[in-house]
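Have a look at the structure that comes next, please.
One chain of protein is taken out of this complex; the other chains stay put.
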Amino acid sequence: MPKCLVCYKWTLDEQDIKIKPEDLSLDSSRAKGKISDFDRNAIEEAALLVEKNGGAVDALTYGTPTVKLSLKDALSRGPEKAYWIADASADAADGCVTANVLAAAIRKLGQYDVILCGEGSSDLFNQQTAPRLAALLGLPCLSFVNKLSVEGDVVKATRKLEDCMETVTVKGPVVISVLSEINKPRIPSLKQVLGASKKPNEEIKIADLGLKPEDLQPKAVRKSVKGFVMQRKNVIYKESSAADNVAKLKSSLVSEGLC
Amino acid sequence: MNFELTEEQQLIGQSAREFGKQHLEPIAVELDHTGTFPKAVVNGLAKHDFLGLLLPAEVGGAEAGFVSYVEVIENLSRYSAAVASIVNNHTIAAYTIQNWGTAEQKKQYLPGMAKGEILGGFAIYEHGPTPGVGANALVAVKQDVGYVLNGKKAFVRNAGEANVYVVFATTDPAAGAKALTAFIVKADAIGIKIGEKLETMGLKGCPVADITFENVVIPENALLGAINEGGAISAKALAVASVAEAAQTVGIGQAAVEHAAAYAKQRVQFGKPVATLQAIQTLLAEVATDCHLARLGMQNAAVLIEEGKPFEVEAAMIKSFLVRLGSKMLLDTCQVEGGFGYSEFMPLPRMFRDIAGTNLLDAPGDFPEKLIAASIA
Partner (left out) sequence: MSILSPEQQAIKQAAKDFVAKHIIPFAAQYDKTCEFHPYLLEASKESKIFAMAVPKEYGGLDYDALTQALVLEEWGYGCAGMGTTLAASVLSMDSVLVAGNDDQKRRFFTPMLNAEIGSFGLTEPGAGSDAGAGKTTAVKVGNEYILNGTKCWITNGAFASVYVIYALTDPAAGMKGISAFIVERGLPGFTIGTVDHKLGIRSSNTVELLLKDVHVPVTNLLGKEGEGMKIAMKTLDMARPAIAALSVGLAQRALDECVKHVHATFTGKSYPGQTLQFKLADMQIQVDAARLSLHNAMILRDAGLPYSKESAISKTFCSDVAMQVTTMAVSLMGSYGYINLGKYMRDSKIMQIYEGTNQIQRLVISRAVLAPPPAVAIAQKAGK
């Protein structure tokens, strides 16, 4: 009966973000919030673990005050209770700050057997939260997980690495970050959506976490975020024969690593 | 005045959107080609509580309210308006039983309808002028065993797939519509003949057929509401249905304008994307505007329905608006896409064929303007 905690981030839906053609800056004024994609997989994985093994899932999130909009969404997907920390510091937070805040909150909340995160957030994709969290909590970290199971007090995971698949077992508490292929997040049924408002949520005030001001200062400062517009290469092959053109195209594709 | 959906309503819409993307988008084209009733998808909708959305919790419904309902219909319609039609026609039948049924009738049908185990249909229209809808082609005669139905109902949606029909018949042919009475009729009643499936221009997958009743005997307790109450019942149910259909129109229109806008941004003619041409901008802007205003009108009527306030005039208004401007959303978006808007390998032609089925004036004597004018003059 593992006690699971899933950490999730409330991000902007990139579909709603427009790139201004003049300077490639981003217009997020009409962007709606969403639970970061890989975090959805993490929430789903936690829900599946609990459905199989019993126990319960708590959700934890750290974000700007808009994070309150995420609670019902998260609670409709499996967790029984949501903890939330709303603070302006989240806006510029880097991996260090995020991990500091989450670790402090987790120390307050108590012991969890499995702490789940998405492999990276859908906006910044730094992939730092899980490893940093594990380090701060003194726990092992399993990243790139695409298969997970719990048997008794043993957590078994398969990690998808670049050239191989690694199977790992861990006894005792562990921090895990999951890949999107680990599962297909459920579409909350209407009853689950309506039931979410009956589930408890609790605010954790950042002031109560015992953090120093420098813990909330990002070490890597984000200077600007610009849109990326893919430019076409516009290469025309003008060899004398079709065969020569094809040969040139093929060598060009090979040199770009496309085939 | 708050134009924002509540969190629940937004999340419900989001679930419908995700369902549409995952389960409807992959089958929409094939469904349009084959017209085969999508049983698996309907079961999936039931599992997510969409078929029992309006029904109370005690019968297993989600009790989510009418605004959530139109959010669902709009989002499903973005991907497959045909499937949304199936849901609409089922829901109107369930709505009628919920609002006019006896405790026994509700217990007998609603739990199954909420679970999707019982699919509903609504048999109201008739061939002929129907001064007052559904007036006299189906006659119900009272007998000691119950009632005997003889006659024909036209253009029944979900025909052949529904397990139960809410049927409107007259108990007095001479009085016509004034004696219209509602009944709950099980699909397996002896004497019911589902006619040949009719070939509609779009919304294929939601079957449409005439139903003939030959000495169909139904028990006393099949009476829905009171004798001669059928006119009032059908008027209200059809008013609710027109708001639900408006949600379909808006969903299709929204999907179309998004597709046409994306097309216009990448289609280069005369050295630039056609989206930069004022001619194209005008077309897109008019569609987006009409769709936006239609949505607001539709949601306004939905709020009134949810709050139990009078809504028939607002429902008639949105119907009137969309009879005039609903199909135009696809006439104009197809125009934006030019030849591509006419090729069936692109999505707009199917949407063109679908949207025309969401603003039909099925009662030739009953234009929505009549009710609107009566409310002001």
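For reference, chains read A and B in written order, and residue numbers begin at 1 within each chain.
Simple rule for what comes next: a residue touches a chain if its C-beta (ideal position, glycine included) is under 8 Å from a C-beta of that chain, and two chains touch if they have at least 3 such contacts.
Not measured: the values here are computed from a predicted model.
Asker: Touched by the hidden chain, which of the shown chains?
Answerer: Looking at the complete complex, the unshown chain comes into contact with B.
Asker: Can you tell me which of B:22, B:143 or B:343 touches the chain that was removed from the display?
Answerer: Considering the complete complex, B:343 is the one touching the chain left out.
Asker: Identify the residue among B:51, B:70, B:154 or B:222 that touches the chain left out of the display.
Answerer: With B:51, B:70, B:154 or B:222 as choices, the missing chain is touched by B:154.
Asker: Based on the whole complex, identify which of B:5, B:235, B:293 or B:323 touches the chain you can't see.
Answerer: Among B:5, B:235, B:293 or B:323, only B:323 touches the chain that is not shown.
Asker: One chain isn't shown here. Among B:198, B:262 or B:374, which residue touches it?
Answerer: Selected residue, touching the omitted chain: B:198.
Asker: Pick out the residues on chain B that sit against the missing chain.
Answerer: Looking at chain B, the ones touching the missing chain are residues 125, 127-129, 131, 154-155, 198-202, 208, 268-270, 274, 277, 279-280, 323, 327-328, 331, 334-335, 338-339, 341-345, 349, 352-353, 356-357, 359-365, 367, 369-370.
The criterion applied here is as follows: only the chains that are shown with their structure count from here on.
Asker: Quick check: how many Å separate the C-alpha centres of chain A and chain B?
Answerer: Computed value for the inter-centroid distance: 40 Å.
Asker: If we count contacts the way the header does, which residues on chain B are in touch with chain A in the complex?
Answerer: 7-8, 11-12, 14-15, 18-19, 22, 47-50, 53, 62-64, 68
Asker: Note which residues of chain A are touching chain B in the complex, please.
Answerer: Residue list for chain A touching chain B: 69, 72-73, 76, 187-191, 193-194, 196-197.
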